[in-house]
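Here the structure comes first, spelled out in structure tokens, and everything after it is commentary.
Partial view: only certain chains, each at its native spot in the assembly.
Read from first to last, the chains carry the letters A, B and C; within each, the first residue is number 1.
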């Protein structure tokens, strides 16, 4: 069994309904939905570490460098990164090669977990397994598929990641 | 990309609330929840084939032989089997070695998908990925873990599969 | 504005999924779902008092006498009683006339609140309003209808209370 660390960065996965603005927003500090997804999935073994709560459109290379640093310094060799879908491809390629001995798996969601009937749990469940079964490298797991870093590409029209 | 077939056999994963009996039951013929889980997971590529809608406590070796036959004759090399948790270990060991060139991954749930906040999507998402990333053999994927057929064991007290 | 008291007695309304028995059961003492329904309904004014957590098929005249006593001694004139649907008619007729100055409204659900997409919130929302708008007497509110105590009758085939 490989130890798994989940680094959370926000994205649609983590958004909640905000009745004040009548839109979607991130909940307060320290409030990623990932621990709740794991609890509902009865999955107790990963360590979860919240890095950011931001849209992936707001993710800069400064954020990515900090993320890469956390990936590299993590004691685990199996790393899951939750991430917005809009720039998941950019971050995957940024991380590629930076921690060559580790298996890094990005994942996210098209519908927030907190709104129910979401793809978040399906995707995270896949990413946690992929982090343990794939060889070292950087990958994305979305919609039941594994993508190498160079092949990560969101189909904006379909809202899916397809090969 | 590996083509994936999902064979459904019932189990808690597929149960729904029946207001007539005020308990849980299987919905009518052809009504596994798996297609809905895939739809919510925005996962379009697997072929789903419904074999049974039974509790795994009712699963006999006759059922298992029929299941093994479907695994062997499937055109895909990556097979997911949804199954009740109570005898998942028995079926895993029954299937072990019977289709040596295929990757077979059993999965299930402790709370029916139709009751929401369930482990079903998390587990199925993991199993679909495992079927594509693991070598040939028989495995179970539950609660974010992969188990070889011989190691599958439900912790009845915790309601989890832990190593 | 009339002050409202909600007396909870259990019934399907309050059941939760029990993964150990793989069926529905009442959660531990003090755990009616009514406070959560009120919270989600952003309804802060009623006082909630949990009397029993039982199936209405287990409700005896001893239970009903205790319930009648709580209705009579409550400081509020507007009383909602959550109750299983199977013997809601019996309890309504038992209570009828016992606290002639009060408005007593029984309600319940065909699907537990904790299983989502349930009739519980719709029914409770109706009962809380009915308790404030109806004259003294004993009533049931189910499925968007008000029934006088003598007219309460579950349609077992349809799972509804219709006129």
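To be clear about the criterion, a contact is a pair of C-beta atoms (placed from the backbone, for glycine too) under 8 Å apart; a residue touches a chain by one contact, two chains touch by 3 or more.
Note that this is a predicted model, so its numbers are computed, not measured.
Asks: Assuming all chains share one sequence, and 3 are in place here, what does the full complex add up to?
Replies: 4
Assume only the chains that are shown with their structure count from here on.
Asks: Quick check for you: after a Cα superposition of chain A on chain B, what is the rotation angle, between 0 and 180°, in steps of 5?
Replies: 180
Asks: In terms of Cα-based centroids, which chain occupies the most central position?
Replies: Chain nearest the overall C-alpha centroid, as shown: B.
Asks: Copies chain B, chain C: same or different interface, half of numbers shared as the threshold?
Replies: same
Asks: How far is the middle of chain A from the middle of chain C, if each middle is the mean of its Cα atoms, in Å?
Replies: 44
Asks: Where the centres are mean C-alpha positions, what is the separation of chain A from chain B, in Å?
Replies: 25
Asks: Starting from the mean Cα coordinates of chain B and chain C, work out the distance between those two points in Å.
Replies: Comparing mean C-alpha positions, chain C is 39 Å from chain B.
Asks: Mind pulling the chain A residues that touch 2 or more other chains?
Replies: Counting only residues that touch two or more other chains, chain A contributes 116.
Asks: Can you name the residues of chain A that touch chain B in the complex?
Replies: 1, 4, 37-38, 40-46, 110, 116-119, 121-130, 132-134, 141, 143-146, 159-160, 162-163
Asks: Please give the residue numbers of chain B that touch chain C in the complex, ascending.
Replies: 12, 15, 17, 19-20, 22-24, 110-112, 114-116, 159
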